[in-house]
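Accompanying notes for the structure given below.
Complex shown without one protein chain; remaining protein chains in place.
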Amino acid sequence: MDRNIVIPGQLLSEKKEMAGPGTYVKDGNIYSLLYGVANFKGRVSVVPFSGKYIPSRKDFIIVKVIDVTPSNWIMETGSPYDGLLHVSEFPKRVDSSEMRKFMDIGDSVVVRVKDVSKAMKVELSMREQGSKVLRQGRIIEVMPAKVPRVIGHGGSMVSILKKESNCDVFVGKNGRIWINGRDNDMDRLTTAIEMIESESHISGLTDKVGIFLRGGPEGTESSDEEQLVDEEVAGVSLEDDDVTEETSRKVDVLLENDPEGTD
Amino acid sequence: MSEAISRLKKDYLFNLALKGQREDGRGFDEVRDLIVETNVIDKAEGSAKVLLGDTQVLVGVKLQVGSPFADSADKGVIITSMELNPIASPNFEAGPPREKAIEMARVVDRGIRESGAIDLNKLCITEGVEVWIVFIDVHVLNDSGNLLDAASIGAIAALMTATVPGEREGRGDDVKLPICEMPVSLSFVDIGGELVIDATNNEESVSDLRLTIVTNQDGSICAMQKSGPGTLSEENFLRSVEKSREIGAQIRGEYLLNI
Partner (left out) sequence: MSDKPEKFIDENGLRLDGRRVDEIRPMTVEMGVLSRADGSCYLEWGNNKVLAAVYGPRELHPRRLQRPSEALVRYRYNMAAFSVEDRIRPGPSRRSTEISKVSGEAFEPVVMKQFYPGAVIDVFAEVLQADAGTRTAAINAATLALVDAGIPMKGLVASCAVGKVDGQLVLDLNKPEDNYGDADLPIAMTEDGEITLLQMDGNLTADEIAKGIEMARKGCEQIFAIQKEALLSKFGTTDEEELLKEAELQAEVATSEDETEDVEVVSEVVSEVALEDEDDELKDEVDEDLELQDEGEAFTDDEVEDTSDEAEDLFGEDVSEFEINEGTESEGDSSSEPEGAESDEDEGEKNE
């Protein structure tokens, strides 16, 4: 078997060179660090069942402004570590004195983790496509370990959620999901997401959620996946209501110059 | 909380230990010079000052009449306290005892209590109503490491010189506090995998494990405590038990039996 449930300290392999994430090596053997599912395909790794979100470079997350200092917005990230968004990481040029006009305490924002230092100083950036201040909609929280479910294989679940609820959906790696649409659509979507999180079976979950959102057991087959995909892409680029077109272009230019977008 | 450990200091001490050496030239099983002075405080019923290398601890014993505990109506009561006074180290702060001090006080207490050092039955005045309460107060004056052993030795030494103040309290004649055992506490700390006894404050600061073993005159063990986040192998542990018996007997013979 390629995968199975493991617990911390469980021996996984005697080939230490195959040690992957979620494991440690002792006396030449690989052991699990986590309670989760071990994967023996290629490197031996363990994916945990649960755990706190810990910021990691390049993650897109949804954060909340908790303080504004002369040059930084301080963000609560849903992890043990607050994040810093330096004024220069805002997509527009912002004068220090005017920072609160753009983002004030309590605002929710989609940001990207620019870097995480050894001491877990978390630096955030909004100079990325997709970053924006969330002025409308709602934020739902799920366990970070359940984020993959909400996304689904190849994004299939998110696609269904969006299509069948007529809402915009953004899934942050930190388990915060932003949704935006009509109130009753958002209500149904919220229930659907709760369903995804609490369901013990994944089999047919995508279909089940689809059926639920369509408002009953009957309804259309969810066959036209490709079409969905196109809509998604369109959706993404059109959503940026808080980043003006001009800034988007600037960001694009920046991104071209530096494909990593790290500086 | 704790001072940041100097990496260099740690490397230095660990390297020494690898070579079988210690900073002050002692062997792993060597105790610093020990001086036990008794009856140093007239106002106390019993007292002892312990100098263990540069570590200085003063232990006072006071007795008062009080009520027994419900589950031991015919026995005296022991109450041990320890304070890490700011006078004794730049790392100590004023205020009520924190977990480190509470732990040490309880280990000192355990050694005295569990060894049966004090014959508590003889401290009963009127069963269920009045008994003698023995207060053992450890006053730390200078922390140069291994406060726990210094305090334990001080406690038993002070008890051995203590008088039950019957006249003062109107409860009969003054008599010697009935002592029937001489427990000796010995603490080991782990330095890079080696257990060394009677650690200095420098050694303690780089160690993540302390093991305290309290032995009786017959070589049996009456109290133990592992402290600190490190782990202990069974082999090291059992070897320490043997050493504590051996060295405990030496300390007892040299410093306690002649009090």
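Quick notes on this structure:
For clarity, chains are labelled A and B in written order, and residue numbers in each chain start from 1.
Just so we're on the same page, a residue touches a chain if its C-beta (ideal position, glycine included) is under 8 Å from a C-beta of that chain, and two chains touch if they have at least 3 such contacts.
None of the values given here were measured: they were computed from a predicted structure.
Taking the complete complex into account, A:Glu128 is the one of A:Glu128, A:Glu164 or A:Glu197 that touches the chain left out.
Screening A:Pro91, A:Pro144 or A:Gly181 for touch with the missing chain picks out A:Pro144.
Listed by residue number, the positions of chain B touching the unshown chain are 1, 7, 10-11, 14-15, 18, 70-71, 73, 99-100, 102-103, 105-106, 110, 113-115, 190, 192-193, 208, 211, 216, 219-234, 237-238, 241-242, 245.
If you put the missing chain back, the residues of chain A touching it would be 3-5, 7-9, 16-17, 19-27, 30-31, 33-37, 39, 41-43, 45-60, 80-82, 115-121, 123, 128-130, 144-145, 147-149, 151-156, 158-159, 169-171, 173, 200-203, 225, 229, 232-233, 236, 255, 259-262.
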